[in-house]
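Got a structure for you, questions after.
Every protein chain except one is present and positioned as in the full complex.
Going by the order they are written in, the chains are A, B and C; count residues from 1 in each one.
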């Protein structure tokens, strides 16, 4: 009997991972638990926390949401100490298992080191192959472990030096946190692909993927990390910056613009900029590029709410709630042979007939991957009586997979890679379809003065994909 | 160590229960599972399904969400048959246990009968006391079991007659579903307090608390039940209506208006009327009664979204997304001594600073119970720089507890029962506060032509509360 | 795929249940836990404890061994109070479920009463049918619940009077313990079929099925209960005896002689007599009735060890250990198609080749039910080279099922009910077979001066089986 878990049928980009770290807090585990809780939207497959009390290191990891892995006070009881790092993971189905969950704790010759990673190392397979040939034994299939093995064989005597050595060998996207019994270390790749922010409260220092984790904890947001920056914080001391691969210019950055389009929470700042503001302006740009003669604007809740509001404002059309999202979707199962059309989508969304019936509707979505969900939604909207449906996408067509830490399907499954806009419109069944252009997107006012990666929209990959033939993974 | 589960600190009205039934479907259990899934918002404490194959009855119940009680295909495997009833329960903490979860299955002298109940029987305690004095033994503390004991002692020979006898003895609010090996029976109290709708697809008949369950299943919505109506559906036959307590006039009804204000999903119909439409119009009425000189309108997502849109439209102010809701709230725990203000509310909501800063903000909420959450939210909104905050409530002040199936706190804890509007405004810390008046609420255009219960807003209780001294419960 | 759980393939009589009670102990739950632990051999299907602190009653029950239901201190934490009753249950597969596990707690009109039962009420079905006709609703299929319903409808005002009323209506075998918030009550049927003993330590009073529970707790063993005796112990007072069905003569008793043959632990006293002593003497009687010209005597460990020692001593043959028992048998599963002969028996026993090879072996077993296990064991013993095998059974042939609380198979499956001794010998494959005769068994010196039930060996049933047509159950 074939059972398909619904959350694999919903055709979204998979989220990136979320990381959080703290040093100098009397209850580091509880703080990290709350930080991961605020970053839950970045990864729901597994969660983990590793803490240290200056002597030993303590670890708890598990599959599922933060609230499942840490269901009660007792679950944090053994995680004592003043410093901690935590990780929310999202990955492909194939490698869903506990051994790959993070943070990863390694017992070195010189002591214990834990690491949490958001990103993807593009030459990890080559390095691993070479190290295995020299007798190294790997226990996970994550690229994070490659970094730890490089550290172990670095010949360096301090952990910061070991990390520097390893970072000089690897290429790719990474926001990394390392924990030793007396240090918390953060590092960001030279092209600044994934976000990472620094914060402070009382005598404690914090790192997080997004500032929404700081808001929850009333932590003061200090700044975002610079490209290629590595920050070492020894317990009781001030942060100290290094640049293992040299200082990098912001202009040469390749920040993931999908953080603004979809990944980050609208109440967060990433790359030193408020997500909500940019997302709304992209909606406005979209209205300018692709206006529609329509009665109402609706969003696909919740991810395109902000862009839809921007579109509605710019086009002076009323914003309406035409789709209701069932927030209990997480754990549904269903057999595909079920005699209900679009069941997987219906389980997540329902239409509000009174809003839609007889109307010319603009539907704003953040992006299109395979287009199967869009097609089903458009059909449901038409079924309750929409007179016209104009689909507007607040990002350009996705034509290439990401190799820097986002779980996109293969090129052949990306609808925009083999079809023109009219073909996509016909497949989906909308009356019109408009994508935001790359140019318009990058002209969105308020975007940080840095370079962005737009490889998934067809531009060059900013870092060569060394191990392309090898199956890529993400952390 | 005192740990407070967050979902008890968030100061909402507790939801009512959800019920679902089907007869004549080849896979009644799967259908009911999906129906409960769509009704999950009405109760998250426990879930259960009882099915029949014409001979035996099969049961599975558990604490938690539908997706936890039925995690996979296997969990439905033993629930064979063509007919089923299901129940999502919400109740007070005290009686949270599996023995009280529904549907309730009783082995009678004459056979098996299962029952699922949404509502509250106000004379259940008196009847129970009398029956225990005569040697009846109860196993649960639910009023549903009282109905089944009345049936057992009715002296009647058919299940419909047993039910008629029992319904003539009980007073209160009830939408009931009964299942026997060859019949599905629905019944609604004479004052029509709780909703219940009838549907059809192919040869199967369906009942549900709200039509959103029918939408998911592509079931055709036939009509809502009449006050005091009992519908008997024998397997393979057409529905047959009875009125055990006589025909009732719609005018004499006392429908729960909170279904429109808060309980029902906006995409549902209850009492034969679209919830979304009424909720939006209540927002408009609110804007007319309590306009505000402001820059933007924001909602407390998701429950007041529709009312806030109505308010914004009527007042010609821009609707904005100023609060982001974390949808993973369900399983958080936290200690009260935590050094973070408003942590319980912060875990659920975060402010979008860029939207709020420097603005005069109208905040629309659906209702106020204890006002503790409102106070914290208003403080958070002020902290990110709102210039003025005008709180608008899309329902009248709640001054009395409900005895008809909604879990309200005691009168002494309802802020509006001992404080005037200005005192509440000061407690909450808003610059102004306006509630929708009872009169304006009932004048909302489009409301069904029926009577509504407004007892919680200070009107007379439509059904005398017989067992008032006794602790009340709900099903 | 057919999987047979091994413990259903091993062809033993199922054990009876074990009960334990205490009043006046500061830690009644812990004491009862240990008592049940010592009585674990009497029932492994479920375990439960109910305690009282004088006000409320607290309960924990579960399927499996005592150590599974109560895995740690925490599991006893909520069972506060000075009095408790506990139960180890064995029953047929069909009714294995938690709802039937004991003790059973009922909330009466007048208060709470819990009951634990070892035995079987032979007219329970008739009474239940009658009460259901009058509107009583039962939740379990146990006869124990019938007693509680009789109490509820007795019209009496005190619990001891309610119990007296109920005991006058029921017929059958019972050792019963009742607990109310301030009383512990024990009762034994007029024919004294099941054992029950009274003990004391400091200010606390104790009841148990066997004295081995007292040994573990260093409780002083006072006496066994008399036929038809009911003992009421109010908290802080001395025990008070009653005879609801009148005083009974010991001569008229019908004690279960299988307690001596198989059920009770050899280190226990039941019916005021040491089990080990009687079991050994039965072995001696067996040697006198059925001597064998052999080299060694071996037992089927552990249940026939004592009888085999008696046989060896009387016959002046050396006692040897020819079979080793694997004590981890409990949780094995296996498919019947497995290509290993006698796998189910091999999993439990292995032969010691060096002991058996070339020898004429007497194998002593306590009893034969279906003979399938005996047949496999004899084959295994022959396979390792026994020259002759003489099977000796320390009890008479079982020809009738028990209706008084022992789970025997139906008559048609009892090998001795349709076959003479020679036929059984041939089926089993032994060179000779000898059963202890009823007469010799009853002449065993030291047996208590009371009547015994030998119905399973073909004598009259001492209490008429009222509900014979109805499926019988046991508690």
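In this section, a residue touches a chain if its C-beta (ideal position, glycine included) is under 8 Å from a C-beta of that chain, and two chains touch if they have at least 3 such contacts.
Remember, it's a predicted structure, so these values are computed and weren't measured experimentally.
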Omitted chain's touching partners, listed by label: A, C
Which of C:116, C:159, C:217 or C:286 contacts the chain that the document leaves out: C:217
Sole residue of C:54, C:71 or C:133 that reaches the chain not shown, by the stated touch rule: C:71
Touch criterion as defined above, residue of C:54, C:111, C:133 or C:354 at the omitted chain: C:354
Footprint left on chain C by the chain that the document does not show: 1, 3, 30, 34, 37-38, 40-41, 65-68, 71-73, 212, 215-218, 265-267, 274, 276-277, 302, 305-306, 309, 313, 318-321, 324-328, 330-335, 338, 340-341, 343, 346-347, 350-355
Hidden partner interface residues of chain A, rising order: 106-109, 129, 132-139, 148-149, 152-154
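Throughout what follows, only the chains that are shown with their structure count from here on.
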Numbering shared by both copies at the chain B-chain A contact, with half separating same from different: same
Chain occupying the most central position, where position means C-alpha average: B
Intercentroid distance (Cα basis), chain C paired with chain B, Å: 51
Of all residues in chain B, the ones touching two or more other chains: none
